[in-house]
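Working notes, beginning with the structure itself.
Shown here: the complex without one of its protein chains, the others still in place.
Letters A, B and C mark the chains as written, and numbering starts fresh at 1 in each.
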Amino acid sequence: MLAIDARDKEKIVAPLFRTPRAFVLLVLILSALVAIGVAAYVRQVTLGLGVTAMDRPVYWSTYMVNFVFFIGISHAGTLISAILRVTGAEWRRPITRVAEAITVFALMVGTLQIVIDMGRPDRLPFTLLYGRLQSPILWDIVSVTVYFLSSITYLYLPLMPDAAILRDNCPSDAPAWQRKLYIVLALGWRGNHEQWVRLEKAIAVLAVLIIPVAVSVHSIISWILATTVQPGWHSTIFGPYFVVGAIFSGIGALFLAMTGVRKALGLESYIGLRQYRNLGLLFIAMNAIWFYFTYAEHLGIATGQQVEEFPVLASKLWGSFAPTFWVMALAMVAAFWVLVAPLLVPAGAAKVALFRPRLALASASTALILFGILQRIPMAPTLAALDTPNATTAAWVGVIVMLMLAGLGVAPWLKARPVTATAIAGGLVLAGMWLERWNIILPTMTHPRLIPYAVYTPSLTEILITVGSLALFTLLFVVFFKFFPSVSIWEVAEGRVIEEARSKIVVPAPEPSEAGWLRPRRFKL
Amino acid sequence: MTRWAMVIDLEKCVACQGCSIACRFENNTPAVSPEQAARGRAIRWNDVFPFPVNPTEDTGEYPNVKARYMTRPCMHCENPPCTKVCPVLATYKDEEGLVRQNYSRCIGCRFCTVACPYGVRYFNWYAPQWEDPLALRLNPDRLESRGVLEGPAVRPKGVVEKCTFCIHRLAKARARAEAEGRAFRGDEYVPACVQTCTGKARYFGDLDDPNSTVTQLEKSPRAFRLLEEVGTHPKVIYLREG
Amino acid sequence: MAQPLSRRSFLKLGTAAAGSAAALAALQNVMGAAQAAPQTQFQVQTGAEEKVVASACALCPAGCGVLVRVADGRVVKLEGNPMHPVNQGALCPKGQAAPELLYNPDRLTGPLRRTGERGAGAWESITWDEAVQTVTAKLTELRQAGHPERAALLHGDTRGQMRSFLTRFMQAVGSPNVISHESLNVAAAKLGVYLTQGVYDLPAYDLEQSRYVLAFGAGLLEAGSNPQRMISGYTYLRRGRAERGKVVVVDPRQSITAAKADEWIPIRPGTDAALALGMANVIIRSGLVDADFVKNYAFGFDGFTADGKQHKGFKDFVLENFDSTRVEQITGVPSTTIARIAGEFATSRPAVAILPGKGGLLNGGFDGVYAAMAVHILNALVGSIDVPGGVMTQRYMPCVEWPALPADPVAEKGRQAERVDGAGTQFPLARDAYQAVADRILEGAEVEALFLYDANPIFEVPGGARFADAFAKVPFIVSFSSFMDESAEHADLVLPEPTFLERWGDDHIAGLGYPGIALRQPVIEPLYDTMNTADFLFKVAQTVGGPVAQAFPWRSYEEVLRFRLADIGADWDTFRELGVWLVPGYRFARRGSERWLAEVVGRDRRNAPHDGYFDLYSRELNCALGGKQKDELAGLGISQIGDGVNLPHYEPTAYAGDPSTGSGQAENEYPFVLNVITLMSLGPRSEAANMPTLQEISGMTVGETWNSWLEMNPEAARALGLADKDPVWVESLFGIAQTKVRLVKGLRPDVVNLPYNQGHTAVGRFARNRGVNGLVLLNPASEPVSGLAAFTNTRVKVYRA
Partner (left out) sequence: MHLATSYHPQNKHEDTILSPLRRITFVDRWLWAVLLGVMGLGAYAYSRQWVFGLGVTGMNRPVYWGVYITNFVFFIGLAHSGTFISAILRLAGAGWRKPLTRAAEAITLFSLPFGVASILIDMGRPDRVLNVIFYGRFQSPLLWDFTAVSLYLFSSVVFFYLSLLPDIALCRDRLTEAPLWQQRVYGFLAFGWQGRPEQFHRLERVLDGMAIFMTMLVVTVHTVVSWVFGMTVQPGWHTALIGPFFLLGAIFSGTAAVVIALAILRRVYHMQEVLTVSLFNSLRKLLIVFTLGWLYMMVAEHLTQFYGSLPDEMEVFWQKFTGAFAPLFWLMFLIVFVLPLIIFVFLGKNRIGWMVAASVLINVGMWLERFLVIVPTETRPRLVSTLMAGMGNYQPTWVEGAITASLFAGMVLLYAVFTRLFPVVPIWETAEAVEAETLPARPRRSLFGMRRSR
């Protein structure tokens, strides 16, 4: 019989045995979306891929974007929780479970995208029967499979003691199947010393092993693109770039998920500001690195100006992909700002006129109007006078300045609501990263070497399937946490013990400048 | 506007190297010592060399061997990779599309030589030397103004130099037209290599003039540019053999 | 504390963002826009005093017209003379590099007299008067002794008035020994044309109108007697007219010419005759011969009866002996290729088969003459003699006749003497046997005074070292070289001539058929104490006095030119300004017309009738060899007897070495035929090797510089275990040389090539000790009938050094 803290029991265990109406409603809605997606897919399988908007030369499109995106998100989990575990970051404890669950479900849905994208999904086994190792696709199959297996194990291992805890702490009115489920999953966990030692060791080894696997997974996905000679894809930076992007979007997904769980289950005392703050710092770092890589990638093309590469970049900078590209960039900048601004804004700033939300609104509107004017300049005769380089440059500067003012204006508001801010940042990044994958895959597809440039707009089928996939992901996530604790009970308990032990030791001067900012606490290397 | 360009008909080129040497005597490049030449320090702005289309391309086995020869001045690219990397504006593209080099500004960092995919830029490893009395043959033309030295004036050591499309000839032709009080025409000047070409394989003129020979030949189905894929947009246009 | 920092970061971020926005908005502009150029008014400075003088290049036999830019009294640039029909304003690297010849640091600055042993390199400066006295004394001595024929003059590629001037001088002195170096190069082709068409000259080819060009032997665009003329014609044929002519090159090596051609036919060296006759076989069998020509204007196509004997005609001889299968065995060219080429040649009229204007590959032995005949006969078979697009007969500008030589018994007797080179006697067909002079002297021919004008036999002759031995037996040698070359080193007097940019001269324009003449005039004052050889000889003649002086009633060579060229149709000043005068437009002769009889066919025949028949069966040969028996013929290296002797045929190359086996050197011991190739860059003249610019570009095709190399097929090299750039020894029975091997795919595996004009031991600092001279490896023997030097009858072995 495993003992458990009363607070944990009430906050974490009890909700697993209640079925609120909102949950049922959510599941129904999600199921409906999934069903629509399934229907669209069935139609696609029956009629063929012709129902999508893909054509020559756009052979890969939304499904591929989804695939890369979901696999990217999957890095949230394992990679973050594994790295944090390896580096001994104590604050990770309450969020590991959520992160690991994201990994597993994102991988499922991500892999599914490949199947959806296949013209002959029935021939999937051919990849094993006739697989040839020269093809990066096969490396992908291998690495994704390994990654999936290891992350499922990585999810399951820490879940085992919790299953045992649930088994032992089931309310008496719990359904028999649920009780049986816990009994099976606990695998006879008794919590004796050897079991703990073995578990710790297994988790530690797995955590170390899973890091290279995760890195390889996304590198290999990038190499599917980079090992071709297509303009815009044949870039050596893709491996690290994709990995960074994956971790980045993973943190974004984790933000959303942990906020959701926190709000839905009221876990404020578990998932506290400390998690948000430290994860936020990681997020900011990844954001900076992501920008660094994006810049490095595009600058080379811009200065090289090779005849086939440059049109791809041009389509992103001012061509048909400019909207998605700049929305992506803006989303990333905004995400950065949302997290950094509260750190920079002094406490009393809200009193200064500059920092009023009103100003933010006004500036944002001005920026929008200016932007609108800029878009109309070439068309509207009345604005033709403005069509000079100086005028347009000034207008662009104006847009930027206004946006910055808007950013300043919202800063105190964000500072006051760190969790909301973080969730916003997470959402922005997820959108941005999806667009980033889009901006990597599609401009190259539409600007091929010897085929006329093409235009691609996703069809209803693709949209429905994409929505369905997102819904499926959410559904899996929601259902999973209906039956399993969203916070690892034993790990949190262990953390408490360590914390307590720590607090008894007097450290004379743990850090040279305790008051310093931007410093994660006890993030050890 | 004027955009000076050159067309080289490889069918008519017989790899005689006359262009290479005409350039040397017009532009005062030195003949370096044999040891230096063997190390690749010879300076021939306009070079002639055997040319497999690319190094991995098989030129065939005996007796079905195909050897090609190529002659290469500066491409005077529309989008020159060399000018972008110069830290001091010692090399620049002028308004007539000539990529020019200011010998009195160059600091010898050799970034441009490294950035040029055609290898047309040369560096003065040593001060150029002529054994007495070989220096008497030097072309006395100089193109100079304050802080700017171009044209065939002998280059000091440690600077980068390159084909100028014989810019001093252009300056002289302009001056002559001015002295005679008439407008300068695009066909009044050709670089030395064009003038000497034994096979009459080179044509020179203004790409912006729709009636010039180079404009006409540019439309030839045989026309191609060297390393088009690197996005430099050369203004030297080749006509392929056959 | 945090506030100022954060404010500063705001500012920083703001500036950065605004900056990038501005940059982005202008990015499109920036990418395409011209960068800011320094806005300065350029002053172009140039020479204070400039002029352009017309002249003619002398660095190869083409003799291109040049316009020389002289700035402040210095020659700074040569351009092609657009008036000159050969180069039409173009100029090859040699001509471009001519200022390096003028301002060469190794030029001789005045007359020198030997002080030490021959070849020891000890010299003293003398005055020109002393030089005149010395030479006069020697000539007077010879004349007084009654043996003026013991004076001999070797000259190189000397054309225009200088050639006849030299001849006149020697004749006035009383010597028949004016020996041209043609036996090293163009004599084979000239003999081929002479023995068939009856014209002792290189034919001109109307490439501009030809549809099909079949070039035998050395690269006509690089190394012929007139490469620039060939280039002009070739480029016109390719891209100057609506229809692009086809070019096929027959050469063991893929020269630049072969690389530019549509087809390269690698042929076993010395078997060109077999290929040409194999083609003739196909053409005859297919009935594609020009029936009118062979029936009415050619002799010996069909069999004929003469002197009561039935003689075999060309047709039967070829049909019997040169079927494609046999020719394939001989030449290594597939019979299908032979048939195809022959068909193309005969049907793509006008077609022309071109003889090499350089010795090289046709001079494999006596086969060289037969091969030249066979190749030239191809033109006759398709009726390409003196028709547009075919072969033209070169005409020359009429010059005022020299006045008759004054009566001079000593000289007249001397002129009747046997020539020292044996031309016409030992070598019955030869006009000159330049390379044979050494052997003849060593065998006892008496030469007491030897003049070397534009001649460097020690370097430029196969086995030239024998000349050094021969010179030892000549008591008095004078070299007129501008450089201390290998032969000048062995002279007693070196009387430097100025370079072609500082002296008077002229040149017949050849290669286009129609007559023309180019003037060579001093562009600047001579730099050094040099004297034009003609002017020197004037002084000698005056000093010798008597009839010799009377033969030269002029004061200077410029006067000679004005006298000789008085009738060309241009006044002297116009001619000087233009540098060239011509009667443009070749007038083709109608078959059988007056002009045909007088100028086109049979013009120069000595023994055979001037009857306008093109000899397919050579009557001229019959006069020389007709009565000879089998043994005699074998001694002359001819395997045929009877009619075969007079008909072009294939003679297996007798490789030097072991005459008893007949086939010469054992093929397995000396597996490669050595081919010494001439390069566009260095050309044929020794002084070009001392021009650093030409040295630098010499090895362009293989990427070598300032060096020689041995070209070898990669397969052959692999068999020998040699890798690219390995140092190797090249050894023949006659010599050995060390160089490095370069693998060249376009080369027959049984042939190796060495470039000519490297390996000098003298001339100057840039030429000395650069690479090796391939000629030292060659068989020095002369061909017994024609007196030609042999260039491709030497086998070598190659092994790692």
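Methods note: a residue touches a chain if its C-beta (ideal position, glycine included) is under 8 Å from a C-beta of that chain, and two chains touch if they have at least 3 such contacts.
As the structure is a computational prediction, the values presented were derived from the model and not from experiment.
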item	value
Which of A:F238, A:W438 or A:F484 contacts the chain that the document leaves out	A:F238
Residue in contact with the excluded chain [from B:Q36, B:N139 or B:S212]	B:Q36
Chain not shown: contacting residue from A:A14, A:L187 or A:A296	A:A296
Touch list for chain B against the chain that is not drawn	36, 38-42, 47, 49-52, 54-57, 70, 72, 81, 83-90, 105-111, 113-115, 117-119, 122-127, 156-160, 226-227, 230-232
Contacts of chain A with the absent chain, listed as residue ranges	2-3, 136, 191-193, 196, 212, 215, 219, 223, 226-229, 234-241, 292-293, 296-297, 299-301, 303-304, 306, 490, 493-494, 497-498, 501-502, 505, 507-513, 516-525
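The working rule: only the chains that are shown with their structure count from here on.
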item	value
Centre distance in Å when chain A and chain C are each reduced to the mean of their C-alpha atoms	80
Rounded Å distance between chain A and chain B, as computed from the means of their C-alpha atoms	54
Whole-Å gap between the CA centroids of chain B and chain C	32
Contacts with two or more other chains, residues of chain B listed in rising order	79
Junction residues of chain C - those touching two or more other chains	31
Chain B residues within the chain A interface of the complex	79, 81, 84, 228-232
Contact footprint of chain B on chain A as seen in their complex	303-310
Touching residues (chain side chain C, partner chain B) in the complex	31-32, 34-38, 40-47, 71-72, 74-80, 87-93, 95-97, 99-100, 102-105, 221-222, 227-228, 231-232, 234-235, 238-240, 254, 256-257, 259-260, 264, 266, 527, 680-681, 692-697, 700-703, 705-707, 713-715, 745-749, 765, 770
